[in-house]
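Encoded as structure tokens, the structure appears first; notes follow it.
Every protein chain of the complex appears in place save one, which is left out.
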Amino acid sequence: MPNVTYIALIPLLPLAAFLILGIFGRKYFKNTSGIIATALLLISTLLAVYTAYGYFFEYGKVDGIYQKLIPLKYTWLQFSEGVSIDMGIIIDPISVMMLVVVTFISLMVHIYSLGYMKGDDRFPTYYAFLGLFTFSMLGLIISSNIFQIYIFWELVGVSSFLLIGYYYDKPSAVAACKKAFIVTRFADVGFLIGILILSFYSNTLDFNKLIERLTTPESNELKNAVAASFLGISALTWGLVLVFIGGAGKSAMFPLHIWLPDAMEGPTPVSALIHAATMVVAGVFLVARLFPVFSISSPNALSLVGYVGAISALIAAVIACTQTDIKRVLAYSTMSQIGYMMFALGVSKYGGEDGLGYTASMFHLFTHAIFKALLFLGAGAVIHYIHSNEMKDMGGLRKYLPITHITFLIACLAISGVPPFAGFFSKEEILLAAYQNNKTIYWVALITSGLTSFYMFRLYFSIFWGRTRPSSFKRDCDEVKGEGGFVMMLPLVLLAFGAATAGFIPFGHFISSDRITLENKFHLMFSISPVALGLTGIIIAMWMYKKENNKPEKFAAMSSGLYKAAYHKFYIDEIYIFITQKIIFNLIARPTAWFDKNIVDGMINATGEGTKEISEKIKTFQSGKIQQYAICFLVGLISLALLFIYVWK
Amino acid sequence: MQPGLYHILFISTVLFFIGVFGFFTRRNLVTMLMSIELILNSVNLNFITFNKYVWPNKLDGLFFTIFVIAIAAAEAAVAIAIIINLYRTHQSIDVENAEEMKF
Amino acid sequence: MSGSTIIFYLLAALTLVSGLLSVITRIIFRAAIYLLFSLIGIAGIYFWLQYEFIAAVQIVVYVGGIVVLIIFSIFLTQQAGELLPKQKLGRQLFSALAAFCGLALVMLQLVQHTFTTTSNTPIEPTVANIGAQMLGIDQNGFALPFEVVSILLLAALIGCIVIALKSKPENNL
Partner (left out) sequence: MNITLLILLPLLTAIVILLMQNATQVKWVSMMGATLQFVLAFVLLFSFYKERQLGNTSQMLFELKYNWFPSWNISFHFGVDGISVAMIMLTAFVVIAGVLVSWNVTKMTKEFYFLLILLSMGAYGFFISLDLFILFFFLEIAVIPKYLLIGIWGSGKKEYSANKLALMLMGGSALVLVGLLGVYFSASIHSFDLITLSLLHIPIQTQLICFPLLFVGFGVFTALFPFHTWVPDGHSSAPTAGSMFLAGISMKLGGYGCLRVATYIMPEGAKEYASIIILLSVIAILYGAFATMMQKDLKYINAYSSVSHCGFVILGIGMLTKTSIIGSVMQMVSHGLMTALFFAVIGMIYERTHTRQVSEMGGLLKRMPFISTVLFIVGLCSLGLPGLSGFIAEMTIFMGSWQHPDTFRRVATILACLSIVVTAVYILRAVTKISMGPLKDEFKNLTDATWNEKLAALILIAGILAIGVAPFWFNDLVSPGAEIIMQKISPITIGIK
């Protein structure tokens, strides 16, 4: 059986790092904070690997099925009979896999940051935030309760906010962190309402019970949830769609993706950790967690997931081809790849061979985490060297940054799906799953795959080939610094090794939709077309960008409308700004404030003023003239007498 | 017809309203005081009349008349003291001029 | 028409006419004198009702005390030969109207109401009876109101003195 203490320590050690460095870091660990955090996380990583080994090879499998184990559960907040937030640990294939991925990538980023962030004023704070993020992400992964996942969901959101805004004196970073938080927050409301709906019908918040109750066709809960409907759509579908909106927000799915490119304002290692490898796949993880409910009880919601994923993948790939900031290119590429994972889930079915999409999605999540982290860390090394994010400042860097160059190339090959690198295997599985279930999505995915290799190699050739730009070396003597030393190169090499070899893991053995071993079948014939398409993309990119020439401009001019639209990210940001500024601010908030100040408060003040006015009027009766009083008295007396005598007898 | 209760009540009522009229129209404080005396007298007359014609077995009306007379005397004394004091401060005993106690 | 009746009407006329004159004359001294006659008329009615003691008190206190006090204060506050200020006509008419309405209302009620005389044995309003009952402390005694009135008179006495005292000029030290 799993060792609860060890598993609990995996998230708690980063938390300890956060608390120690956050409270005492500035005073006592000014220089050693990086070492402390890295050491703690190393222990976490080892524990995660140990747990994974134990789960997959020792106790996890019972009768050929990987068990969902809940070794720890503690009632944290009881809402009503049966409905409570439990703080628990769930151990099943996807959570164990994610534990390894998150701790490993986080460890790489911790090590890398020792070099990258060296000399920064707020070094301890940086590591404290990284610790907070790692804790929250690990907590999210092992959540056994849908509300627990929401809690950690918000916590990763806030740590992402803190890390994006790390360079807080840069106004663009401040704007970006706000945007990221608010957009994901908006999506989280959907998630929250989804939780409310699901918990109401299933009368539990516990994942295991919830999935069980909502997938058993005979259960009353499922019948009620399907029977209740709003706008012609069943309550269950509503709930799942709303939960998916939460996931889409965090995973930067169209149209909630606008925060992700801006989030690149954070330090590059942070982008690698949060906005490429781990946090942004939380949405995929969430859908995967609830996958049985999606696929068995509400196929409509699942197909929505598929289409949103496919659209996001395509749009992001198109936009990525036109961006010039290398981190933004990578950001759009991330969005595109997450789109892959999403539609892989969307086209999947529950159980057996039909569940290939599920396995493929998780597989891609795994490999993508490795090669995308590698890409970002490589980009970080370049930025560290050049002090610019713009492609136009780069070129010919292969001579100066040899290790970075090689590892970056490996990552690019991996993401383009060139065999035998990791991306090839996972992508091939995804395409196969799409081909079997939904042809439309398959074609979208195929086009996207070609675009992916094009923009990745556009990036690669622009950075490492072509003419060296002397202007970029003017700033300071970074040649001396070289590639940033051992601590920055070690993660690159380790990740490159992973990107090259991870594809050979027989993933279906470990992770499948019904947790029964799925044999990987390799379809050589099927994989020809995507690989060929990928290679075509690489060749076009080589032709256009390897040497300095004017082909890109020509090409851009040729397809000017599309190019311009893609360069401006299809104007989605502008639409958002229109909605928030014009509609929410000017049409709702401003009139509300005006209404409050003038109407509501005006009414209160008018009451006061009115009282004053009336009393001013009334007080003149008190004229001080005694005869007036006497006359009033007599008139009043007579009237009263008349009233009493003749009216109220 | 032998004058009786109603006749006297008529006298006292008329006297009362003469007093009221005087109180309303006079501006001199002393004359207003005189109107009040008329009103008081009409009340006294009522007391005595009722005592005589309605409850001849009691003397309550008579006693009240005595008390009213006593109180009227005291009241007149106090009122005149006030009037004289007012005259000292205002050089006038016109009621229109004594209207500080307002608002 | 008996002598008693004639006397009554004369007294009534004296009272009402001099009362009315007292409130409408514009020479203040005359007003005081008319008041005097009106009070005497009332005293006459008391005599006519055979309440001699009250009539005597009326003459002593009112005629001999209050009217003298009033005349005294007129001398203190009024320049000789000065006419009283005229009230606004509107006020006069309105006051008259109000007073008349009140009168009409009261008279109407009086006329409609029938008073029934008690059949108990009458008691003579002799001085002896009055004195015995006024100072009596039995159930018909008026000792307590008597005491209360005497305290009131004392208070009025002190009050008069306090009010009428000339305030000393303040020492501005």
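Order as written gives the chain letters A, B and C; numbering starts at 1 within each chain.
Note that in this section a residue touches a chain if its C-beta (ideal position, glycine included) is under 8 Å from a C-beta of that chain, and two chains touch if they have at least 3 such contacts.
Computed from a predicted model, the values in this text were never measured in an experiment.
Chemist: I'd like to know which visible chains would be in contact with the absent chain if the whole complex were considered.
Modeler: Contacts of the unshown chain, counting the full complex: A.
Chemist: Can you tell me which of A:6, A:50 or A:200 touches the chain that was removed from the display?
Modeler: With A:6, A:50 or A:200 as choices, the missing chain is touched by A:200.
Chemist: From the listed residues A:182, A:557 or A:614, report the one that touches the chain absent from this view.
Modeler: With A:182, A:557 or A:614 as choices, the missing chain is touched by A:182.
Chemist: Sort through A:154, A:206, A:221 or A:428 and give me the one touching the missing partner chain.
Modeler: Checking the options A:154, A:206, A:221 or A:428, the one contacting the hidden chain is A:154.
Chemist: Sort through A:28, A:57 or A:168 and give me the one touching the missing partner chain.
Modeler: Spelled out, the listed residue whose C-beta touches the missing chain is A:168.
Chemist: For the chain not shown, which residue from A:523, A:590 or A:619 touches it across the whole complex?
Modeler: A:590
Chemist: Which residue numbers on chain A touch the omitted chain?
Modeler: 26, 75-80, 83, 147, 150-152, 154-155, 158, 165, 168-169, 171, 174, 177-178, 181-182, 185-186, 189, 192-193, 196-197, 199-200, 585, 588-590, 592-593, 596, 600-601, 603-604, 608
Just so we're on the same page, only the chains that are shown with their structure count from here on.
Chemist: Which category does the touching pattern between chains fall into here: line, ring, star, complete, or other?
Modeler: Shape of the chain contacts: complete, all pairs touching.
Chemist: Which pairing of chains gives the most C-beta pairs in contact?
Modeler: Chains joined by the most C-beta contact pairs: B-C.
Chemist: Using mean C-alpha positions as chain centres, tell me how far chain A is from chain B in Å, no decimals.
Modeler: Here the centre of chain B sits 96 Å away from the centre of chain A.
Chemist: Just the number, please: Cα centre separation of chain B and chain C in whole Å.
Modeler: 5
Chemist: Counting only Cα atoms for the centres, state how far chain A is from chain C in Å.
Modeler: About 101 Å separates the centre of chain A from that of chain C.
Chemist: Where in chain A do residues touch two or more of the other chains?
Modeler: Within chain A, the residues that touch at least two other chains are 627, 631, 634.
Chemist: Touching two or more other chains, which residues of chain C qualify?
Modeler: 91, 94-95, 98-99, 102
Chemist: Which stretch or stretches of chain B touch chain C in the complex?
Modeler: 1-3, 5-11, 13-22, 24-28, 30-31, 33-35, 37-38, 41, 44-45, 48-50, 52-59, 62-63, 65-67, 69-78, 80-85, 87-88, 93-94
Chemist: Under the stated contact criterion, what part of chain B meets chain A in this complex?
Modeler: So the residues of chain B in touch with chain A come to 20, 23-24, 95-96, 98-103.
Chemist: Can you list the residues on chain C that touch chain B in the complex?
Modeler: 2, 4-5, 8-9, 12, 15-16, 19-20, 22-24, 28, 31-32, 35, 38-39, 42, 45-46, 49, 51, 53-54, 57-58, 61-62, 65-66, 69-70, 72-74, 76-78, 84-85, 87, 91-92, 94-96, 98-100, 102-103, 106-107, 110-111, 115-118, 120-123, 125, 129-130, 133-134, 140, 142, 145, 149, 152-153, 156-157, 159-161, 163-164, 166
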